[in-house]
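The block that comes next holds chain A.
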Amino acid sequence: MVSTILIAICVPLLAFAIGLTFIMFKLKITARVQRRYGPPIIQPIYNLLKLLLKEDNISHGVIFSLGPIIALAGSILAVFFIPIPGLNLLTGSGDLIALLYIMAIGSLGMALGAGNTANPNASIGISRALTLMFGYDLPLVIIVISVILQYHTTNLADIVAAQANGHWTLWTLPLSAIVGFVVTYGALGEHPFDIITAPHEVATGPMVEYGGKHLGFLMINHMFHIYIEIALFVDLFLGGASNLFWFYIKMFGVFFIMMLCDEVFLRFKIDDAVRFFWKWPTVVALISLIIVLVK
Partner candidate 1 sequence: MNMSLELLLATPFIGGLLTYIGGKVHRWVRNLIAVLFSLATVGEMAMYYNTTFKGVVWGSLFGSNLVLQTNPITWLFLFIVTAISLLVIVFSIDDMKKEEDEIVLDSYYMQLLFVEGAMVGIVLAGDLITFFMFWEIMSWTSYFLIVHGGKKSMAAGYKYIIMSVIGAYAMFIAIAMLYAKTHSLVYSDVALALSQASPSFIIWTVVLLSVGFFVKAAVMPLHTWLPDAHSEAPSPVSPLLSGVLIKMGAYGLFIVFYGLLSVNLAKNIMPSVFSTPILLYIIQWLAALSIVLATFLAIMQEDAKRLLAYSSVSQIGYVVLGLATGTSLGVAGGLFHALNHAIFKGLLFLAVGAVIYRTGTRNMSELGGLVKKMPFTFTALLLGIIALAGVPPLNGFVSKWMIYEALIQKKEVFLLIMAFVGSTGAFLYVYRLIHSLFLGQLPEKYENVKDVPILMQIPIWILALSTIVYGIFPGLAMDVIVKGMKLFGFTPIAYNLFGFPEGTAMGSLTVINIAAVLMTAFVAVFIIFILFPKTRQVSQYDNYASGQELTPDFKYNYSFGFYMSFGRVIKPILSMSIERVYNYWIDAFKIFGDYYMRRIYTGNLETYNSYIVIVVTIAAAAVLLGGKLW
Partner candidate 2 sequence: MVNLANPILLIVIPLLFVFLIAFSSAFSKSAAKYLPIIAFGINVVVAMLLVPEVLKNGLVLSTTAGFKPPIAIDMIVDKLALFLVIIASVLGFVVSIYNVAYIDEEPEEKFYALFTLLITGIIWMIITGDLFNLFVAFEVTSIAAFGLVGFHRDKGSVEAGFKYLVMGAIGGSLLLVGIIMLYAATGTLNIIDVAQKSAELTFQQKFLAYALIFVGLGIEGALFPLNAWLPDAHPAAPSSVSSILSGIMTTAAIYAIIRITNIIFDYNQIYLFLMFFALLTLIFGEIAAYYQKDIKRMLAYSTIGQTGLFFFAFTIHSTNGLQGAFLQIINHSVSKSMLFLVVGAMIVQVGSRNIEDFVGLGRKMKVSSFFLAIGMFSLMGMPPFFGFWSKLKIIFAALQHSNALMIGSVVIILLMSVVEGAYFFKLLQMMFFGKAEQDREIKEASFGMLVPVVILGFILLFISFYPTPVLDFAHQAASDLMNKNYINLALKLGGL
């Protein structure tokens, strides 16, 4: 019992830590690609703590404050459903399908909070976020279904177990994996999919009125978000991992490639983003799905 509680406390912290390191690397990678020196490696920690320690915080209402809290709570909940090597706490209570919807709680919280700011930039940001989500959701469900059909289970832990000994989905369903990568990338909202926050257009969108500790919590949530998306990709396509180290290495590999991509793209218009997702990723995912069905 005690160990369960300890694990329950540790898992979110672990996810947070992984997300945090990713953000750290992100700033550095971005800087190096742009031939800059870049901020100190622990700059995100400074940023976060500074925000949390702001002396003044404003709120536009209860929902405004609850938004980041719900978002973070939802993200923490999602973390429990993703198998981490050695720690499968709640994978028996909800499967992959449940996870897809649990992941939405975080977005919902953020959307509610942003909506309550009474700022059109925030509303436009949320509108774009949801539209983008609708966009990448179509290829996402197709590849998720192809993976489920491949392993005849919706239990994530079982899916990970089935990929043991190097039988990664990446090798068996390469097309799905490619689409999965694109979708995960879209879900992270990096270039060219950073339409949601697009500072030059909608002034960071949903975050427009957030500052101080609220923004800090949203940053934490973002770290969790990165962790969730990439961990899910690793579990689905790269066979999870047998220990935390390899898990981290795999995640980092995925993240590193994504950050490299981030630097070379411009920004989509929102409808072009949706059109993009509904075109090539969907077609490729469908081909992959048909391959699984026939096989």
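A word on the picks: all candidates are chains of the complex that A comes from, given by their letters.
In this text, contacts are C-beta pairs under 8 Å (C-beta built on N, C-alpha and C of every residue); 3 or more make two chains touch, one makes a residue touch a chain; residues count from 1.
These numbers come from a predicted model, not from an experiment.
Evaluated over the candidates 1 or 2, chain A touches in this complex the candidate numbered 1. Chain contact summary for the complex, chain A toward candidate 1: residues 12, 52-63, 65, 68-70, 72-74, 76-77, 80, 90, 92-98, 101-102, 104-105, 107-108, 111-112, 115-121, 123-124, 126-128, 130-131, 133-134, 137-138, 141-142, 145-146, 148-149, 152-155, 203, 208-209, 212-214, 216-217, 269-271, 274-275, 278, 289, 293.
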